[in-house]
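Here the complex is missing one protein chain, while the rest keep their positions.
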């Protein structure tokens, strides 16, 4: 089958790979109908996240079940399914606490051997372990573009909001308006909060405004003053969501949060970082982060996508063939696209 | 009246100061019977925390109400009372959320003008604003030594445990076994948790062991290996309580916590700090800290001190006269004492 | 001053009463601009809730501060204010836990001596004790009709939703679409939930539908079947909100909730009641209720009313003079009005 493989920073190729087969009783094989290019894929493409040369990448996908082990009960052959970016076993210490994102047997698609050596979904077919937990039927009438978001980008935005405990009557700031940040804006609006959306790209600020958020331009406005004015009497937002994954964003999040507020990091951190912990401490903040628990949220997220309460359609800017994936990555790297959907 | 004042790093003096009088309707005047020397006082003594020369310091106290404004209803003249290290108004945004430690009108005793310019309690008398929230009658039969801990050190240890959500069936590590750390050990044991107590001072490890914790010597044992062995199958503790307030402690707390675990910082942070945020993120940790909400906990803490479920008696190592406070500070600075109680 | 007083079931009168004066340091006197007729007033009017003949009734109000004690800091003379239906002291056991609705010193307006003997607000002037907690400035541009809802009806609907923990991705059923039920529908929609609205009055179902809820007719539809169909695969709603306060409603709420779901009773219960506790137990339900904690929610509710996220305007069906209050009560008793606003 055709599959997109990583070779070196800036170099991905379509190659011929053997088709996957069932290995365990709760495995499924999914024929990929559509697969997205994600910001995490860019970390690989840019060499920040290292994986083995020749490894198939990609982890956002929608497809059709073409084979399933005897223990697979949640989906059937022929089902059109949406999947999560990672798998979970359902029976370990973490799974029994609902912390599926830290399942001790978890494997992530397309992220190399350190994360489970599970080939990616930017291919014609994918092996899906623990299919009962990681696959879901796509609701009737939902497009591939929308379903693609359930188990990754929208799941991450929704998780960030849910994990922060944000609720109606509160105010949130979302820092960074890439696809994940915009999904967080939607989820925060849906939760009833007032939302301040911060970025330096006008187009993204415009989309956030169209979603009902108050846009604040990082470079052209005095962000701290704007936030302080918008949260008069409280001194800051109840929840600051860092959808960037960079020290400056976290530092700003700490400054924008009110005393006893919460900072939720949905952007990816991997390195040592200096931050003003003293300020966070004096403000009695709660700082939380980590990979999103998309498996826990997959059912409600699909339901909210199905009736349009959540709708990532405006974030899909490009459709391309899997064969053109190398060009897609180059475009995405040049920030010329928000979300590219590939079809094998 | 006699009062202990700060003048320069390493220099505190007993001076003559005017006696305080009632200023607001919910003020009380307390004649001090006993007042403790706290780790925060040491920050002042060492110059890390800067206050005005000549300012009266101290914030742990037990005493007798000798005057009270018309709006004071919770205590009466003649009552023997324990107080909190800070005050709260009861009606601001934060107070209405029970976040008394961030009350916008809060003033801390003996910490200089930036924290409310409220003279300290290492004196013969103290003015106590908002007495309804910050003062409580001492239960019959409770010694000054014990009551002194309610609104500061034990309140802080208890708050750390409560804020972390630690519960029976979980495992906690407490890093740093000064008075606050030892109070956290007691509170964590009381909450039903298994407790690993970490320090490098044998005496303190011995006290922790006598409280039912498993002592781990920071220098002589492989802390990470010991914790991993003690939390077999979970990869770390549910809650790591940093009772030190130093980067190395926080770094260790991050390493000792299990995936999806919680880190609670009850030690004081004031500066910018580098930490392995990437590791905390990958582990999906929740990091929380800040001054303790002792006002919220004062009633239950007093009740638990009254029946001995919490008992700081073993942590009081010295009793001295207020007149000898300069010597007390010097001893405490040399780490020759755990808790010194001064009597005016 | 003119004031509406209760005399016997079905009999209320405008009488001349002495104007109130300040009694405590944190009292305020409010000149009433508008005051609503509430379902609880109907309990008095119908004799279900007994109060002293001659007692001034009413507890929904908007007005202007004309006098304030020295300890009143949150509002000033001349401020246009909205008030809560009850008062709280801010310093008792319950207030310190944020349970203002069970304040041990609480007094409710216009509900007779068993609830604090505090004269009602259907009068020209009202005494407001503990004004710092129970009064708030009305945001600029907000009408009396809207502001009136903050401290009672909308506060109750919002409290019901918030106390139930309802969140985006969940489904709620609201039983009973009087003003409180309709406010709960709005609050549940705002929280991001899917909402099923149940009543037997077409007009009310129509309003609920216009708010985005799915209307279900109690008499003309098979409610259980409709709810089961709408919550396919979950067997019921996550949260059932009983806004009626009658055994049949509670029984239905228990049946409509999913296993491990929550039932929130915002309708008033006062009597012994038979219910299918066995069913509730087998379903592992959580049942909660009680007077709403409107004081805790007054600030966010006012903010959400100010920007229109919550909007009770459609529920106000009549404006009348205070002098016509006897006729207003008679109309309301005949169910010819949803919300009547009286002006002194």
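We just call them A, B and C in the order they show up, numbering each chain from 1.
Note that in this section contacts are C-beta pairs under 8 Å (C-beta built on N, C-alpha and C of every residue); 3 or more make two chains touch, one makes a residue touch a chain.
Since the structure is predicted, the reported quantities are computational estimates derived from the model, not experimental observations.
Asks: For the chain left out of this view, which of C:13, C:46, C:97 or C:335 touches it?
Replies: For the chain that is not drawn, the touching residue is C:97.
Asks: Write down which of C:18, C:141, C:278 or C:308 is the residue touching the left-out chain.
Replies: C:278
Asks: For the chain left out of this view, which of C:255, C:288 or C:319 touches it?
Replies: Of the listed residues, the one touching the omitted chain is C:288.
Asks: Touching the left-out chain: which of B:258, B:276, B:297 or B:339?
Replies: Here the residue in touch with the unshown chain is B:297.
Asks: Residue by residue, what part of subunit B touches the chain that was omitted?
Replies: Within subunit B, the residues that touch the unshown chain are 158, 161-162, 167-170, 187, 190-192, 194, 297, 300-301, 303-304, 307, 309.
Asks: Mind listing the subunit C residues that contact the chain we can't see here?
Replies: 93-94, 97, 99, 101-102, 233-235, 250, 259-260, 265, 268-278, 280-291
Asks: Which residues does subunit A use to touch the chain missing from this display?
Replies: 25-26, 70-71, 73-74, 90-91, 93, 95-98, 132-133, 295-296, 299
We adopt the following convention: only the chains that are shown with their structure count from here on.
Asks: Scan subunit B for residues touching two or more other chains and write them down.
Replies: Residues 93, 97 of subunit B each touch two or more of the other chains.
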